[in-house]
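This part shows chain A:
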Amino acid sequence: MKQTTPLLEMRGITKRFGPLTAVDGVDLDVRAGEVHALLGENGAGKSTLMNCLFGLQQPDAGEIRIEGTPVRVDGPRAALRHGIGMVHQHFKLVPSLTVAENVFLGHERMRAFGFLDRAAQRARVAELSERYGIGVDPDAKVKDLSVGAQQRVEIIRALSEDVRLLVLDEPTAVLTPQETERLFETLRGFVAAGLGVVLISHHLSEVCRIADRVTVLRHGRRVAAERVADVDEHRLAELIVGKDLPRQTKEWGRGTPGAPKLEVRGLHVRDSRGVELIKGLDLTVHAGEIVGIAGVAGNGQTELVEAIAGIRRPGAGSIRVAGVEVAGRRPRAARVAGLAHVPEDRNTRGLSVWSPVTDNIVVGHLDDRSLGRPLLKPARVRRLAERLIERFDVRVAHPGVFAKRLSGGNAQKMVLARELSREPEVIVCCEPVRGLDIAATEFVHRQLVEHRDRGAAVLLVSTELPEILSLADRILVMFTGEVVGEFAGDRPSEFEVGRLMLGMSA
Partner candidate 1 sequence: ACGSEGTPAASGGKPAAKNMVAPLSGQLGDKSFMDSANRGFKRAETDLGVTVKVIEASTNDAPAWERNLREAAKRDDVGLVLTGGTVVASTLKKVSPAFPNQKFLIFDAPSQGPNSTGITYAQNEGAFLAGALAAYITKSPDKFPKAKGSMKVGLCAGMDIPVIRDFIVGFQQGVKTVDPNVTVDVRFTGDFVSPQKGFDTASAMFKDGADVVYQVAGPTGIGILKAAKEAGRYGIGTDSNQNDLHPGFIAASVIKSVDNTVYQAIKDFTDGKLTMGETRVGDLSNDGVSIEFDDAIVPADVQKQIGDLKQQVTDGKITVDTALK
Partner candidate 2 sequence: MSGLANFLALAITSTIPVLATAMGGAIAERARATNIAMDGSMLIAALVALGVTDKTQNVWVGLVAGVLAGGLFSALLALAAFVLRCDIIIAGIALNLLASGLALLVTVVVFHQPGTYAPAGLPTLPHVPLGPLAEIPVLGPALDRQSVLVYVALALVAVAWVVTHKTRFGLWVQAVGESDEAALAAGISPVRVRTTAIIASGLTAGVGGAFLTISVVGTFNTQTTNGAGFIALAAIIFGRATILGSAAAAFLFGLAVAASLQMQGGGGLLDPQLLHALPYVTTIVVLAVYGVRRRRVERFAASDTAYVPAIIPRD
């Protein structure tokens, strides 16, 4: 085994973004016929490294060799020419184009005079779909496909040329356990056919199940390269975080439910085209309780939260926040009634990127007359901001810094500082720890639990099952706009919830 040249060798790859060195002299070897896992915390540099390989970014230093030959990858098309295909962390598909058009975008099959050869593209997609057993309809528009199907389109695209090395960046993040299993089946097929696979994932159990070897990055550096057979999940976690970890996962305890605080009855929501996204949903969250909503992204969770927060107008139904009817009213109504909303889309709805931290926080407290009336008193405004910055541990040079300059975790803490400092009766949050590292995640979770214990009703929407399982007192599963299952009392297994998320009966 040692004398065969690796399929891919990356040597001393370095990539800087201004003062930040995202990838710092990293080496990576991938052999034909293996699944190679690439691990690391958020922001460790995994995607950046793979973007350098795929030509989406140019490394500042380092060398890439394919089967021993140094190559220059100056763009995705060059990568495909060298036999490298990539499935991106965030889907990079054009919604209104067909599957075939997406698959060949950038390397179209052409006829004379710059005209597209649609027939040839369609035929090739059908052939690939057949060969790898990945079912897709070449003529379907991508926007009409489910997330899983879009994932398959991404994979077909990665394979559309003669690919020898396939990179998958967090392909399982949006998949149910069942879909993940199917994907792994496919990957095993590739490996058997002699392809090399690079897999990026945060799910260590998956990694242990499918990968042959693993490379771990921390703060842009390679800190370990191991054979999976030689390590276990716990050891991998320690390598990733860089310190010893307790063996147990965090246990948050249970709440003691009181009176209903958030009541949703018969909620219907349609999108602008009239498609029903939520079909008659009922839901109650009591004081002192965290209700978790599990579901594959796109099954109406976002719309549910938006309807409660007043951002989306429901077609029918009732929403009561602390007894006040808010359905169809502006966000202000719900806020006045005592709602706090930590939105999924942090940078568009959660904070004002071009405003200073002060404004971002103070805007939640404008009803506070002690800030000065009619004119705001700048000194008092700043004092309030500083107090909350300290209480919520937002790490920022001074309160005049623009929210844009905050890192993800600090930005989220700033959002919490605004929303939770109002002592809300109902807290609705959607993916509150997306993109946060372990310390920040724990801070956010603790805040939620403390407010629950204080007597707030918390609705937590997340596609991360472990988060829901560890925090929620009660779990609801949403599928195609309906609640299809509820777990109270004993914690269910991931697999049980996963079945419901896919629409299978429990």
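Quick note on selection: all candidates are chains of the complex that A comes from, given by their letters.
We take it that a residue touches a chain if its C-beta (ideal position, glycine included) is under 8 Å from a C-beta of that chain, and two chains touch if they have at least 3 such contacts; residues count from 1.
Please read these numbers as outputs of a predicted model, since none were measured by experiment.
S.K.: For chain A in this complex, which listed candidate touches it: 1 or 2?
M.R.: 2
S.K.: Of all residues in chain A, which touch candidate 2 in the complex?
M.R.: Result: residues 55-56, 75-78, 80, 86, 88, 90, 92-97, 101-102, 105-108, 110, 114-116, 272, 311-313, 345, 347-348, 354-356, 400-402, 405 of chain A touch candidate 2.
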